[in-house]
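For reference, the structure discussed in these notes is given below.
Note that this is a trimmed complex: some chains were dropped, and none of the rest were shifted.
In this document, chain identifiers A and B correspond to the written order of the chains, with residue numbering beginning at 1 in each.
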Amino acid sequence: MIQHLGLQLPAYERGYHVITPQILQRLGDIPQNGLLHVYIQHTSAALCINESADPDVLTDFESFFNYIVPENMQFLTHTIEGPDDMPAHIKAAMLGSSISLPIIDHQLALGTWQGIYLCEFRNHARPRSLILTIYA
Amino acid sequence: MIQHLGLQLPAYERGYHVITPQILQRLGDIPQNGLLHVYIQHTSAALCINESADPDVLTDFESFFNYIVPENMQFLTHTIEGPDDMPAHIKAAMLGSSISLPIIDHQLALGTWQGIYLCEFRNHARPRSLILTIYA
């Protein structure tokens, strides 16, 4: 059984956001056994799994990736959509456009401290389209 | 249903290349509903999903990852295969050896601007072996 569910997220501020609750709400009843795949249909935002307990982790992610992928690097040429656009593509490639994790006993098999992040890299982002796929 | 299809890519130049057309051609008829997994059997090339409209994005990727993972860093010791080899392994780990995305209505569920990249990190690359796996 393969089932797809669209999840339209509203525009989030630039930064890292734990969206595990939004995903669980969209999933509703979770099958006993399977795998969840989450895909983002955009190239200037990403998904990853990381620490969900301390909000300082989220702001440190924003600080670090801005430090390592700064805006206005002289060698970048894809600049027509603004200085935050090409860095957003690079960050999206580094973090990835999908995550997947096991479903066991009707639960996502997240570790104790793990949550699913939406990583929003644009200053003036639009709503983002995700596809949740369940195999069971 | 799980089906594997090998895809042998010819040697590409060092850089980032949109290979969505080659993947679609190899897939032929796509099932109505499922997921596509693409795997690269190499450690100095990678796969990712990113912007496929403006070719400047591809050259900016090459410039950025050369900047962040330069050749001839003093602390690297795995140098027998040339100065581009260990940076290639590092870039491959940062970008990843597989991508996966939903199949909906007989189509890959790529966003409007998304394409699948072959990221070739070697100066004198050989052909690359990919495995396309469809679950349906």
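One rule holds in what follows: a contact is a pair of C-beta atoms (placed from the backbone, for glycine too) under 8 Å apart; a residue touches a chain by one contact, two chains touch by 3 or more.
Computed from a predicted model, the values in this text were never measured in an experiment.
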Item to check | Oligomeric state of the whole complex, in copies, if 2 are shown | outcome: 3
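Just so it is clear, only the chains that are shown with their structure count from here on.
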Checklist entry - Rounded to the nearest whole Å, what is the centre-to-centre distance of subunit A and subunit B, using the mean of the C-alpha atoms as each centre? => result 20
Checklist outcome for this item: Given the complex, residues on subunit A that touch subunit B span 2, 4, 37, 39-43, 68-69, 73, 75-78, 86, 89-90, 92-94, 96-98, 100, 129, 131, 133, 135
Checklist outcome for this item: subunit B residues touching subunit A in their complex are 33-35, 48-51, 54, 56-57, 59-61, 63-64, 67-68, 94-96, 99-102, 104, 109-114, 135-136
